[in-house]
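Everything on this sheet refers to the single structure shown next.
Only one protein chain is missing; all other protein chains are in place.
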Amino acid sequence: MCHAILLVSCPDQKGITAAVTNFIYEHNGNIVHADQHIDEQSNTFFMRIEWSLEGFKIKKKDIGGQFQAIAGQFQMTWELSFSDQCTRVAIFVSRHLHCLLDLIYRQRAGQLVCEIPLIISNHPDAKTVADDFGIRFLEMPITKTNKREQEEKEIKALNEENVGLIVLARYHQIFTEDFVSKFRNRIINIHHSFLPAFAGTNPYLQAYEKGVKIIGATSHYVTEKLDEGPIIGQDTVRISHRDALEDLVRKGEDLEKVVLSRAVRLALQKKILSYSNKTVIFD
Amino acid sequence: MCHAILLVSCPDQKGITAAVTNFIYEHNGNIVHADQHIDEQSNTFFMRIEWSLEGFKIKKKDIGGQFQAIAGQFQMTWELSFSDQCTRVAIFVSRHLHCLLDLIYRQRAGQLVCEIPLIISNHPDAKTVADDFGIRFLEMPITKTNKREQEEKEIKALNEENVGLIVLARYHQIFTEDFVSKFRNRIINIHHSFLPAFAGTNPYLQAYEKGVKIIGATSHYVTEKLDEGPIIGQDTVRISHRDALEDLVRKGEDLEKVVLSRAVRLALQKKILSYSNKTVIFD
Amino acid sequence: MCHAILLVSCPDQKGITAAVTNFIYEHNGNIVHADQHIDEQSNTFFMRIEWSLEGFKIKKKDIGGQFQAIAGQFQMTWELSFSDQCTRVAIFVSRHLHCLLDLIYRQRAGQLVCEIPLIISNHPDAKTVADDFGIRFLEMPITKTNKREQEEKEIKALNEENVGLIVLARYHQIFTEDFVSKFRNRIINIHHSFLPAFAGTNPYLQAYEKGVKIIGATSHYVTEKLDEGPIIGQDTVRISHRDALEDLVRKGEDLEKVVLSRAVRLALQKKILSYSNKTVIFD
Partner (left out) sequence: MCHAILLVSCPDQKGITAAVTNFIYEHNGNIVHADQHIDEQSNTFFMRIEWSLEGFKIKKKDIGGQFQAIAGQFQMTWELSFSDQCTRVAIFVSRHLHCLLDLIYRQRAGQLVCEIPLIISNHPDAKTVADDFGIRFLEMPITKTNKREQEEKEIKALNEENVGLIVLARYHQIFTEDFVSKFRNRIINIHHSFLPAFAGTNPYLQAYEKGVKIIGATSHYVTEKLDEGPIIGQDTVRISHRDALEDLVRKGEDLEKVVLSRAVRLALQKKILSYSNKTVIFD
């Protein structure tokens, strides 16, 4: 049965939860998941609520309109989605294909409920993978002068394919601010370090030279500032002096796959709320 | 400001959250934490809700009575508590004192908001600690024949001290079923293994002989079945062939302290709901 | 340049390391890795030593013969191998193909230096994978009565393919003792739990019903006793009451892939010594 999912943030005050849950109850909805959080520093209220539409008395297309009354009363920022919507995901990748393959595998296995209609790369390496799985592939090499032009073509393709989520699966190019601003909170990147340590290029080499005893991977939303967007998830693995640089890469790639796919799954399930460069994760 | 905390479980149906949050809102309460969970197998609804009593229109002593109407309607099992109640904790210990010391240290540091009026042991070793911190100490040696008799004295002391939570901080005696039944969901034990592996005596030796590569610690509520009560928390640490039995003990004790103190903290904050030999942890 | 690798175990006494390292030095070998361990309980000495054959004065085929003098003197159990030997690996699998795919992917990516000439399954599901990668596939359904007969065919195929290591990548059949005894310390299994907890069938369901807060995966050598062979590696991941059984499976499968592939890699690099149902891991 289809579920409705509501993500809400607003200034905290009395009565928000009662108003939202009453709205659902009065129209005969059955809540299957509800979680809320209050950020005390900024006095902000966050909520994720999911209810079954079986017997719900408002038609799907009218729920948003009717909810607007409550939203207005509490100055809510909100997003309504439905569990039977299948988000369309575009994957950007450069030459390391392990995350790309992992995402496709998980999508095929039903772990990621989405469609993957488009792969974009600044290199030709991923074309074979795209072909194998029948996914449209755009090779978009980036030079010092053509980035803006290429991005326009990319945006055109993303719109054609009706893409709702962009995943950078080890894509080693920086978007322009224009591009990023068009897809706010809709671009997820995997950075192969424990951010904020080792931002920028070649984090495994940086970690190796620093002699750290643990390496990490970080998934985050992309903002205008490189490697500084709101962090969605992180994980770490222990290394030792016996690990050569190639061992860091090997161990790190296992982390990357897990950390990136978790973040994509959370985004598809509408379990992430981003605020003031942090995230609330309703898991 | 004092908060009220309500723990609820009941058969799932429409309107529970709306009813509870309306009750709070109508009497001018401000929810500061709310989390719920539905166990789909048993169709059971679980909720923890915490609200500020600043401006709340029902007096503390009357809240339970007035809530009873809602509780009855939904066949709720429920528990109401207040953040300004300071639970009185008794600690049982045998000869390993690291968990006892750790709990006292954390209580003194304000990490565990509780009082510790009573330490009970089947050995004399903890007396010095009790004396140092001005805590009443009962030495209750257990023989094959005196357990029931000693437990009666223990129950008397627990009642005298108005104890609300019993913590077994490496207490190596088994209570009678009578004793356990008197303190259902009010006795927390630390078992020094990753349960259900290595239940029973000497789990570090068992782990050493088995050659596992990771050891663990488990906090759980005590039930009639030894080491089988609902698990509250677990944690693990990596070991290798280089670790002798004494290294397992050393590394394990660090885990024990963290795992036990986390469980006690959760219990004091009323963040644990136990059902059908499992727990819901509202953290 | 080719390296020689020597794995040694023997009763501990003075002079073992000196004898072995002298043997290498006198014949102009350069040690690139050496590690040793002494099990104090059994007074057993374990060593892994690896040296470059560049300039080594004994021919590869003669090293073993000449080392025999030292080995005899110290009653060593020993195994000599060479880094340019490419172990041939057979993978047994039932219906869950994630570990199989992961092993093939890592072998193709150069993380596992081996050949994979043979996949054997009691189900037809893996045939497509085998075909895709050009690997010989044997479907060997097991009934109550044909196990011994099928194993004979399997042994024939394993011998034909000159298989040096058997990997059970979620193969849900139990071998006869005869089969196991033919491949002692040469069959690696992944068990999808934190052994010794949840041995046997359906460990995720067992873990779910027990309500544990952490699940695990265990790689081990297969012996006559089900799920009781020497443990090679383990890893764990945190779960909560929010995780349904299918979430345990999903999170567990990520562990299985990492834990199994690490064990296979260690075996291929001759970094595992098994003794008295434990392992020494030279990593």
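A, B and C label the chains in the order they appear, each numbered from 1.
Operating definition for what follows: contacts are C-beta pairs under 8 Å (C-beta built on N, C-alpha and C of every residue); 3 or more make two chains touch, one makes a residue touch a chain.
Keep in mind that what you see is a predicted model, and the values were worked out from it rather than measured.
Of the listed positions A:S52, A:N189, A:S261 or A:T279, the one in contact with the omitted chain in the full complex is A:T279.
Touch with the chain omitted from the figure is made, among A:E79, A:E139, A:E161 or A:D235, by A:D235.
Within the set B:F74, B:Y105, B:F133 or B:Y275, the residue that contacts the chain not displayed is B:Y105.
Even with one chain removed from view, chain B keeps its contact list with that chain: residues 98, 101, 105, 109, 111, 242, 250, 254, 258, 283.
Although one chain is not drawn, its touching partners on chain C can still be listed: residues 12-19, 21-22, 24-26, 28-36, 38, 238.
Although one chain is not drawn, its touching partners on chain A can still be listed: residues 37, 39-40, 194-198, 210-214, 216, 230-236, 240-242, 244, 277-281.
Here, only the chains that are shown with their structure count from here on.
Per-chain Cα centroids separate chain A from chain B by 37 Å.
One simple way to say how far apart two chains are is to compare their mean CA positions; for chain B and chain C this gives 42 Å.
Looking at chain B, one finds that none of its residues touch two or more other chains.
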